[in-house]
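Omission of a single protein chain aside, the complex is shown with its protein chains in their original locations.
Labels run A and B following the written order; every chain starts at residue 1.
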Amino acid sequence: MDAATPAALSDATLPPARTFGPPLLSVDNISLSFGGVKALTNISFNILEHEIRAIIGPNGAGKTSMLNVINGFYHPQEGTITWQGKVRKQMRPHQAAVQGIARTFQNVALFKGMSTLDNIMTGRLLKMHNVRAPETGVFGLDHLLRYGSAALDFALQCLYWGPNLKEEIRQREFCEQIIDFLEIQTIRKTPVGKLPYGLQKRVELARALAMEPKLLLLDEPMAGMNVEEKEDMCRFILDVNDEFGTTIALIEHDMGVVMDISDRVVVLDYGRKLADGSPDEVRADQGVIDAYLGVAH
Amino acid sequence: MMQSKRIAFWSVAPLVAFVLIGFLLQWMASQGIGFFDWWFFSEVAATGLLVGVRYSLVALGFVLIFKASGVFNFAQGSMVLFAALTFVGLLGFGVPIWLSFPITLVVMWLLAVVIERVVLRPLVNQEHIILFMATIGVFYLLEGGGQLMWGSQVQTLDIGLPHGRIQLFGGNIQLQEFEIVTAGIAGLLVAVLAVFFNKTRVGRALRAVADDHQAALSVGIPLKAIWVIVWTVAGVVALVAGITWGTDLGVQPTLSLVALKALPVLILGGFTSIPGAIIGGLIIGCGEQVGEVFFGSLVGGAIQDWFAYMLALVFLLFRPQGLFGERIIERV
Partner (left out) sequence: MLYREAGQFKTSYAADQALFPIRQDLLGFGLFAAFALFVVPYIASEYFLNTILIFFLVLVVASIGLNLLTGFCGQLSLGSGGFMATGAFAAYKLTTAFPDMHIVVVFLLSGCITALVGVLFGIPSLRIKGFYLAVATLAAQFFLLWLFNKVPWFTNHSSSGTISAPPRGLWGDSLYITGPQASPETKYIFLVVFVGLLALLAKNLVRSRIGRSWMAIRDMDIAAQLIGIRPLVAKLSAFAVSSFFIGISGALWAFIYSGAVEALAFEITRSFQVLFMIILGGLGSLLGSFLGAAFIVVLPIVLNLVLTAIDSSIDVGTIKHFEFMIFGALIVFFLIVEPHGLARLWQIAKEKLRLWPFPY
């Protein structure tokens, strides 16, 4: 065979096409207002399982409000949210966490009084149990079992040594895997308040990952980072999506990042949806160019 | 609701509640529980309103400082005691009233300057809870300091406020002249402060500072001077409150606890609202009197120790920001 003929390239050597599952989350006709201010007007889009979805738009477009709605912080006046095929009732943020939605914030929302490791271990809270209540399906009995096991769980925590310590160590091992994955071993015990901004963002990502989320919402994860840090963060995001299959929705201003790593893009402006499609489609959309992208450099 | 509509609503609603409570008490009396008479009830309520105005005054001191610096000044109570002690002490030395009053005002101003420089300035960027605890420290400092300087025996204060009673409605309602006069003084001061805060340039500066320290600084408002002004005004309020309460109860250490009663007023009215402090004070004052006289006797008395706080607690469960406070929308 000739070395340089295109025929040498067969399907087997190309990376497999990315496959996505059914829509994990879809928002339909969401409208949100605060008093007289309309933050979101009639927004509809979906996020497929295993994809990386970018939400972009100028400042004030309503991107963070959209994430807050998905999280359960804000309750939209109109519209529905469908999660894993089922329409979701109005819910509180901790219920969203139970469903499997994790989030990072624009202004890093770490627990400043605790160390890196403690922050990540706190992220594991929903997955840590000393005692698991069996589900019997009988209504009253289930409640009783739940309270009883909560009480037993508490008593074991008071004792610390024994089953509680085993559980702590098991969870610590899991968190250490995340620490290795994000390369933050050296700052394990440092109080997060002392860390530089870039590392804080990474710790926040670690804490979100500790929740083993189905959907990870990232609010400007690259804000305030230099090129090298951005490349690191991109690599981490892609690895998370690759290895754990986590669906990711991210808000980002850096167009290079958005075009490179996202599968599909939603563009918001003044609370309305401007465009929705693959990065190339969105880049070519005239409305988006006029509102947001401007002239290509 | 718009501010004025809200004020109107909350001025009328308590009246309705008042009438309803009257009927309840009347029914209870007919069942043999306690004693009830509409004139007596009105008299108690009216006295309560008058006392309430004085609560409003102390609450106003809190509101001013909170609005201007975001600091909840726990020491307001001890400022009341300190002002009263200084005033009485000066009178005791034979200094005439028209001189003692301004001298005490100067003392309160100096106190404000010292507090601003020693306590507030070093703590400028700390969280509010730290500042609050610092004011608890100031509370103790003033408690101890005031009593060290002037002694801790109960001292009577008599500056010529009337002590008679006046009769209204043909003798059916008797009110203390003292209560009426002090309510008048307090009310006047409250009105002056309200106007000062809302209509003057300094008042506008105070509001700016309350909203955002940084922004106020960047438009050239002198933060430190503003804080001194606010704490001095609070000191003036403390002095007037100290004189009125001091004449009533005698100038003694428990005066600072009386000022603590203003806290439930703030809960009811909202920490940042002047009309809230006024209406809240009236509700608390009236409620406390009615509660003590009509319900207190059924359970052994002295319920005014906690009635105001419990009322505030119940309120907190239903309307945490108070009647007029701003609902805090936390931006994530």
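Assume a residue touches a chain if its C-beta (ideal position, glycine included) is under 8 Å from a C-beta of that chain, and two chains touch if they have at least 3 such contacts.
Please read these numbers as outputs of a predicted model, since none were measured by experiment.
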(message) Looking at the full complex, which residue from B:F9, B:F23 or B:W306 touches the chain that isn't shown here?
(response) B:W306
(request) May I ask which residue of A:H94, A:R146 or A:R235 touches the chain that does not appear here? (result) A:H94
(request) Extract the touching residues of chain A with respect to the undisplayed chain. (result) 71, 73, 92-94, 96-98, 102-103, 105, 109-114, 118, 121-123, 125-126, 128, 154, 157-160, 164-165, 168-169, 172-173, 207, 211
(request) Against the chain that's been left off, what residues of chain B make contact? List them. (result) 72, 118-119, 122-123, 126, 128-130, 132-134, 136-145, 147-148, 152, 257, 260, 263-264, 266-267, 271, 299-303, 305-306, 309-310, 312-313, 316-317, 320, 330, 332
